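First up is the structure itself, then whatever we jot down about it.
Only one protein chain is missing from this complex, and each of the others stays in its spot.
Letters A and B mark the chains in the order given here, with residues in each chain numbered from 1 onward.
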Amino acid sequence: MVEKNGASSIDTPKRFVRLRQFLGDIPLLAWLFGGLISVLVETQVGDALASLLGLPKVPVLFGCVLALKHPLLLPGALAYVSVIYIATIVLVGKITARPFNLLAEKMIQWPIVIPVAIHLITLYAIMHVWSDISLYRELTLKLTLIAIMLTLSLNIINGYMGEFSCSHPGFMSLGAYGASAIMVLFFVNDRLFGKALLPEALGPFFFPIALILGGVAAALGALLIAIPSFKTRGDYLAIISLAFMFIVKSLFENLQFMGGARGIKGQPDLANLPTVFIWLVICVWVINNFVRSTMGKALNAVRDDEMAAEAMTVNTRRTKMVAFLFAAFWAGVAGGLFAHTVRFINPNTFGVQRLAEVLAMVYFGGLNSVYGSIVGAVSLNLLSEMLRPLALFKWIIIPLLLILIMIYRPTGLVAFKEFDVRKLIQPKHKSEKEV
Amino acid sequence: MSLLQVENMTHYFGGLRAVHNFSLDIEPGQIRALIGPNGAGKTTIFNLITGIYTPTEGRIALDGEEIIGLQPHEVASRGLGRTFQNLCLWRHMTVLEHVMMARYSRLTYGLVGAFFGTPRRNREEAASRSKALELLELMDIAHLADQTVINLPYGAQRRVEMARALASEPKILFLDEPTVGMTPEELDQMLGIIRTVHQELGLAIYLIEHRLKMVMELCERIQTLVFGEVIAEGTPEEIQSNPKVIEAYLGKEAVH
Partner (left out) sequence: MQLFFQNLINALQWGSFYALIALGYSMVYGILMLFNFAHGDIFMVGAYIGFGVATGLTALAAMGALALPNWVILVLTILISMFLTSFVGMLVERIGYRPLREAPRASAAITGLMIGIILETGNLAILGAQRIRFPSLIKSTTYDLGGVFVTNKKIMIVVVSLVLMLALNEFIRRTRWGMAMRAMAFDYVVIPLMGVPLNTIASLTFALGSGLAAAAGILFAIAYPVLDPYIGIIYGWKAFVAAILGGRGSIKGACLAGFLLGFIEIFVGAYMPSTVRDLIAYSIILLILVFRPHGFFGEPHSAKLRL
């Protein structure tokens, strides 16, 4: 639902104005409630509706995969999606708009934690119910959530700070390898690391520590880049970070005790949906806090005019270093989660292709914006899954789409927009909309 | 003791001597000006004092404290605010954000505050905000607080820059051609602003200016710089009648 809100901020043509007015008075919680109802409906009547419409099974990713494989099923898939998702959400949202607006008005006066928690719990419930239907959905969802973390962290460097970093796959692999090594060493009987050193039951408690250590490893790697890079300005970082990425990759290829080119597999299955979701929430919260503080905005000042920033008492070098390490830390955490989601990593997982993917998500969604990162990561991830039946042509369509975006919106879809939680959950009234 | 003291400052760019034996004494609350033809090295002197370049020779003391070798941000947070000749604003930031940014060195909440939004951070940010709004009020641009700076007219941008320079609560303000490219009305307004800043905040001001009329009206003492060297120093009247100045500066102007 969050992405829906982000998307609505794009300048909409005139003919959408009426639609916006119609939907404009639905507060976020009503949308979420509608979503929850719709996924609950799907669990109850999804199978029946699918067979009624002549679909072989419940469409897993909004019917796109199905329709691409068997074009004849397109009307059925469309009907399914419009009934289950669109109609239900809009209907429920519209009906419950008034009570939820009243609630929102109350909630806005409570400490911000409570309404945020309510929203997040609802959001999680939607994801949980939705992904319960198939393992594939759950995996896609988890990878999408991890992609948001990655995109957001790269956005700190490439968007907020305005440098061009190519080392994100490197940071990710440092985190992934770090966390995996710790977890496999302690909790798994493995050929590479030997017998488990601790009982498996302790795993879930150590997992966050392992992730954080992975993140710290990534941040230390970032320090190696940051020390030489931020002395000089210009495109220096782009090149150093690119070389760094290749170095990390071939380092892991050569570290035999880390599995060498074959990598590590069999990570304990600890990155379940709630874990990933909680980490994502923490990540978004902390990063958003940072970029909205004056210390974080110093990044924008450094990007737009470094000399002026210095003259206005901003310690530019420290600002850049901190942001770079901070971003690397989150890339490392995301890498650790990634490793425990797919439960298999090797050096090739973190190559140029991954780099292109992350960069694409950042620039597609929009620079300098938390919304943008969410939009970019979610849409490119889902798109890439939905276009899977097209096989190769997927890798022509997605790049083309991105080129078009770059030409018509060079900074991405939802660039330079502040993510303000208060604004997001506030009650929506018609009168307010017209202002 | 003087507020800013520069002694025998000399600077070379490679083999080129950009500034030679420059000395300066500014007392608290004084307004002084540096005039001189284009390319005389005026902005270089600003950049030397503010720490962007390190002078080859000489010493600079701000409030009795040696500042040579400090980073520009350190010099700035010790009480030296400045504006730029070509408006170095941050194009994606709002007016309010500009002014709040200059209070960076006064924030004490640290990274923990920045990451986790502690109450201390909220307090400090709120204080910084109200201070910034005060300054915007003083500059008469409070109604533009949430605008992005690139959307503003030139005169307003100049005011933003001024408010930003004041936000770090400097003891001395360096203004690099504050009226360049202004219409006569804007010029009068800027003159008013500089007077206000000087009187209400009691700041010392050191300015580079091309418009002699403005300098004559504002300043107590003027230095004339030609090819990196001060050829004359004195009150506006003295400068106006100094034959060297007329030859080097006004004479050149007259030719144009």
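We take it that contacts are C-beta pairs under 8 Å (C-beta built on N, C-alpha and C of every residue); 3 or more make two chains touch, one makes a residue touch a chain.
Since this is a predicted model, take the numbers as computed values, not measurements.
Colleague: Under the definition given at the start, what are the shown partners of the omitted chain?
Modeller: If we consider the entire complex, the absent chain touches A.
Colleague: Taking the full complex into account, find the residue in B:92, B:121 or B:159 that is in contact with the omitted chain.
Modeller: Checking the options B:92, B:121 or B:159, the one contacting the hidden chain is B:92.
Colleague: Quick one: which of A:220, A:282, A:406 or A:424 touches the chain that's been left out?
Modeller: Looking across A:220, A:282, A:406 or A:424, the contact with the absent chain belongs to A:406.
Colleague: Which listed residue (A:29, A:359 or A:375) would be found touching the missing chain in the intact complex?
Modeller: Per the contact definition at the top, the residue touching the missing chain is A:359.
Colleague: Of the residues in chain A, which ones touch the absent chain?
Modeller: 158, 162-164, 228, 231-236, 238-240, 242-244, 246-247, 249-251, 253-254, 261, 303-304, 306, 352, 356, 359-360, 363, 367-368, 392-393, 395-396, 399-400, 402-403, 406-407, 410-411
Methods note: only the chains that are shown with their structure count from here on.
Colleague: When the centre of a chain is set as the mean of its C-alpha atoms, what distance in Å lies between chain A and chain B?
Modeller: Roughly 44 Å separates the two chain centres.
Colleague: Using the touch rule from the top, collect the residues of chain B that touch chain A in their complex.
Modeller: 50, 52, 71-73, 76-77, 81-82, 84, 88-93, 97, 100-107, 109, 111, 113-117, 121, 125, 128, 164-165, 167-168
Colleague: Spell out the residues on chain A that touch chain B in their complex, using ranges where they run on.
Modeller: Against chain B, chain A makes touches at 286, 289-290, 293-298, 300-301, 303-305, 307-317, 322, 326, 368, 416.
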